[in-house]
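This is the structure I want to talk about, given as structure tokens.
The other protein chains are all here in position, but one chain of the complex has been omitted.
In this document, chain identifiers A, B and C correspond to the written order of the chains, with residue numbering beginning at 1 in each.
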Amino acid sequence: MTIQVIIAGFKGKMGQAAYKMVVEDPNLELVGLLDPFTEETELAGVPVFKHKEDLAQLSADVWVDFTTPKVAYENTRFALENGFAPVVGTTGFTSEEITELTALSAEKGLGGLIAPNFAIGAILLMQFATQAAKYFPNVEIIELHHDQKKDAPSGTAIKTAELMSQVRTSQSQGLADEEELIEGARGADFDGMRIHSVRLPGLVAHQEVIFGSQGEGLTLRHDSYDRTSFMTGVNLAIKEVVKRDQLVYGLEHLL
Amino acid sequence: MTIQVIIAGFKGKMGQAAYKMVVEDPNLELVGLLDPFTEETELAGVPVFKHKEDLAQLSADVWVDFTTPKVAYENTRFALENGFAPVVGTTGFTSEEITELTALSAEKGLGGLIAPNFAIGAILLMQFATQAAKYFPNVEIIELHHDQKKDAPSGTAIKTAELMSQVRTSQSQGLADEEELIEGARGADFDGMRIHSVRLPGLVAHQEVIFGSQGEGLTLRHDSYDRTSFMTGVNLAIKEVVKRDQLVYGLEHLL
Amino acid sequence: MTIQVIIAGFKGKMGQAAYKMVVEDPNLELVGLLDPFTEETELAGVPVFKHKEDLAQLSADVWVDFTTPKVAYENTRFALENGFAPVVGTTGFTSEEITELTALSAEKGLGGLIAPNFAIGAILLMQFATQAAKYFPNVEIIELHHDQKKDAPSGTAIKTAELMSQVRTSQSQGLADEEELIEGARGADFDGMRIHSVRLPGLVAHQEVIFGSQGEGLTLRHDSYDRTSFMTGVNLAIKEVVKRDQLVYGLEHLL
Partner (left out) sequence: MTIQVIIAGFKGKMGQAAYKMVVEDPNLELVGLLDPFTEETELAGVPVFKHKEDLAQLSADVWVDFTTPKVAYENTRFALENGFAPVVGTTGFTSEEITELTALSAEKGLGGLIAPNFAIGAILLMQFATQAAKYFPNVEIIELHHDQKKDAPSGTAIKTAELMSQVRTSQSQGLADEEELIEGARGADFDGMRIHSVRLPGLVAHQEVIFGSQGEGLTLRHDSYDRTSFMTGVNLAIKEVVKRDQLVYGLEHLL
């Protein structure tokens, strides 16, 4: 059986990528499109709407939302009230809003997802790093990005280090009396773990977590080349929320 | 509280490594050593024995066994009967023996481990690869070994592919009509996954599992430099079996 | 002093990239553009032409050519006759044409380049691999491409192996009596060197040349993410041909 999908915000960059992904998957059926900035009323046989209220009577399973922070909360509420399981990639929800939408989803018995990040590979990397840190407390992170990135270390590297520090036996990497001949050589110190940030043209977004132990090493690496990678996660979420009966925050809870 | 440990087969290569590991860990206390080929009766304050029966009265928590296939079954049985939780790295057990020893351990309420492989990194790699294969069916394996290795692919690569094939949506990697200009370029085919075996001097034992998806990649790599890496696993097993009440086969069941 | 540049074929994909590269480099000055399919007569202050003859009187140092096989020979001839050093990325020249154009360039005392490949990184990789193969005969190649690639191994991998085989002591990698448990595991055999081809979505074009020797390893890797990388080579060629007095075939002769 195919899953019937609505896409809200289909004219944006992410909405367009979602459109392409849904129509190319034989297990999904696109049944409605929403965007306030559209002039069309139909696209390849699929009805197109400017106002969410017009979608209330549609038969659909999942509401994919890549709109704007201003309307995403109202959209998600509307989806749940009309029986559509929401898969929301829009950011800007307050924690009160998430709590409220989770309660509403449970009341309706509908699954759903609000996620700041749909890159499955990045999420798996963090999960694996956390599992490995239990057994291998000796670990350093190298993150490599294009040279237009302003902050170092990257948010993902810091989040990975935070997750590992929750399960890792705290210790300081390197020799107790090690010396930096040039300042900064040993990288940033996060709870004794060292993080190194490489910035070069040509690179996109890459992260390595390197564990070392007597006689062995374990390296986990994620390479992100472009945002189309998010669609693997959106596709997974669509297929997963229809089996659930409550909304969750964070794609990791559907893995 | 420290864990009291006996080492059987302490004169062998693995036994010596275990000896070193136990005396260097302040949370472990070495209380007895066994080896038929020893002449000593004491080693750094620890009593040394030639016959297992002489150890029956010893107060100890764990029996580490790196002996020979011929005596390992009897040793493990003896350990369980005398209240020592066995951690056994000797190979050659039949599945009947394992079933019987597991039953005996349950009866005595003692934890224990019989493991063909104590390399935690290799086991984690297989676990992570299996988890990732659920979401990323596009995967190939590269294993790299020293050039004195006879078989290709390695046993670990085949086992990793087997584990992934149990959860992965079966598919053939590469273009349907791809062509090998030189035979063998696309590697060994295991359920559609490709395995590539590199053999070079200088290398020891390394494995990469590479997942690809639209716009992203995930790579898991394990490097094994020498057998001392096994001791991380033996150390973990000693600390874990004392909390259990039944013997298991395979270190993965203690992770 | 800036170098004055003409771009022929500026409306095509490569021509557009060349246009962008030239205007962004303060050491280069764009003085004329040529394309039969243009309607403009000026672009940001630079005169635009439809016929090459109209460029004869222009003061310029270098003629960059990304046109079509049909006109590239005539264009290059025209450039040399009018005192412009040609940098030609168009393919399809016969070896007679190249010999003739080289002779003409020598007669005129003008440098020039005809190149099938402007990716400096790929060319450096091949040069380094060839140098290393003199000292490290033990070598294998892994090339990794997107899964829409039809042929395996890649042309670059085969060319790299050819170059190495000219200087390498011929030998067969791996144990003399090694066994493939699954056919193809040891890859394609090129003069005893093994080549392994990985095909996965998400990948673009990557190549690793791995040398092994007693107690050490040397790995050379090139990652190609997109064709904009060619412009680094075009820029280098423009600055190099003005110092030369004869046309060469292949960017490696300008490195």
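Following the convention adopted for this analysis, a residue touches a chain if its C-beta (ideal position, glycine included) is under 8 Å from a C-beta of that chain, and two chains touch if they have at least 3 such contacts.
Just so we're clear, the structure is a prediction, and the values are computed from it rather than from any experiment.
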{"item": "Residue among A:Ser105, A:Asn138, A:Gln207 or A:Thr232 that touches the chain left out of view", "value": "A:Asn138"}
{"item": "Omitted-chain contact residue, chosen from A:Gly15, A:Pro86, A:Gly217 or A:Gly233", "value": "A:Gly217"}
{"item": "For chain A, the residues touching the chain missing from this view", "value": "138-140, 142, 144, 147-153, 158, 173-175, 177-190, 194-203, 210-217"}
{"item": "Hidden partner interface residues of chain C, rising order", "value": "119-122, 124-125, 127-128, 131-132, 135-136, 211, 213-232, 236, 255"}
{"item": "Chain not shown, touching residues in chain B", "value": "202, 204, 223, 225, 229"}
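One rule holds in what follows: only the chains that are shown with their structure count from here on.
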{"item": "Chain copies touching (chain A, chain B) - same or different residues, decided at half shared", "value": "same"}
{"item": "Far-end chain from chain C, centres as C-alpha averages", "value": "B"}
{"item": "Geometric centre: closest chain by C-alpha means", "value": "A"}
{"item": "Distance from the mean Cα position of chain B to that of chain A, given in whole angstrom", "value": "35"}
{"item": "Touching two or more other chains - residue numbers and ranges from chain C", "value": "202"}
